[in-house]
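Note that this complex is displayed minus one protein chain, with the remaining chains in position.
Right after this comes chain A.
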Amino acid sequence: MSEAFLSEYEKIFLLHGVQDDLRLDGRAPNDYRPIRVEFENINNSYGSCQLILGDTKVVAAVKAELDTPDVCTPDMGKLDFFVDCSANAAPEFQGRGGEQIASQIVNILTNLFSSKNFDLTQLCVVPGKKCWHLYVDIVLLESSGNLYDACALATKLALSRARFPKLKIKSDDEGQVEIDFADDVDEVIQLNVESLPHSVSVCKIGNSYVVDSDLKEESVTKVRIMFGFDDKGNIRYTSKDGFGSLDPDSLYSIIDIAKNSSIKLQQFYTNAISTTNNEYYSS
């Protein structure tokens, strides 16, 4: 968790506010900040998305190349994540400073978009010989809390907008395959990403729970629980962040709060991908 520099009294002010259901920016405990997405603004990628969540700005771009599949999974493609924490986002990301938070984000994304949740067989070109290897590159332009949810949503949106050229496969008598682009250049393949989970993180501040914490709230958070909810509201991933502990009853309330937020996120996602524009905005 990156932190804002707050004095002890500012922290107490914030804490008391949250306990009375008053957050610094006037939101209710289970409100998300306004989300704005822009698609296809990275021309050199197969699909891209810029997500602005409050003051958090994230760009996710999907690149792809042909690769040979792993020996153990001959009918599956590959998916890799790279997260860059630019020093623009926070001064502490300078040099190798952002490495730890980047690897945390990569770890969560790898778990959320694992082969059990994302059908990697749709990336297979010739079983055992060729497959698509997707690289999802994420850059943090501005960091203002709740990076996990922002990165996961941006990745899902970028993957849903990704278009790959259709390939023509010719095999000769000796079993050699030749791969070429299809005759019609406009023919594209789209990925099925419906069942990919959303990330929802809930912070425990004092005795209250808030979703979509901003940087100041994160600096008084002792425990944050992250969930991966799929489109049917089932849990596919859970982990804890931060060096605090919580009692089981708060854990159960956090699960309920997270589920309600996941429904809102799912609603936002369906609206965002159904727009024909390259832009979608929710308040």
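One rule holds in what follows: a residue touches a chain if its C-beta (ideal position, glycine included) is under 8 Å from a C-beta of that chain, and two chains touch if they have at least 3 such contacts; residues count from 1.
Here is the rule we use: contacts and distances are computed from a predicted model.
For the chain of the complex excluded from view, the name given in UniProt is "Exoribonuclease phosphorolytic domain-containing protein" [choices: "Mediator of RNA polymerase II transcription subunit 18", "Exoribonuclease phosphorolytic domain-containing protein", "Signal peptidase subunit 3" or "phosphatidylinositol N-acetylglucosaminyltransferase"]. Among A:R27, A:R163 or A:K259, only A:K259 touches the chain left out of the display. Touching the missing chain, out of A:F93, A:Y209 or A:Y237, is residue A:Y237.
One chain is missing from the display, and on chain A it is touched by residues 71-72, 74, 103-104, 107, 111, 114-117, 128, 225, 230, 232-248, 251-252, 255-256, 259.
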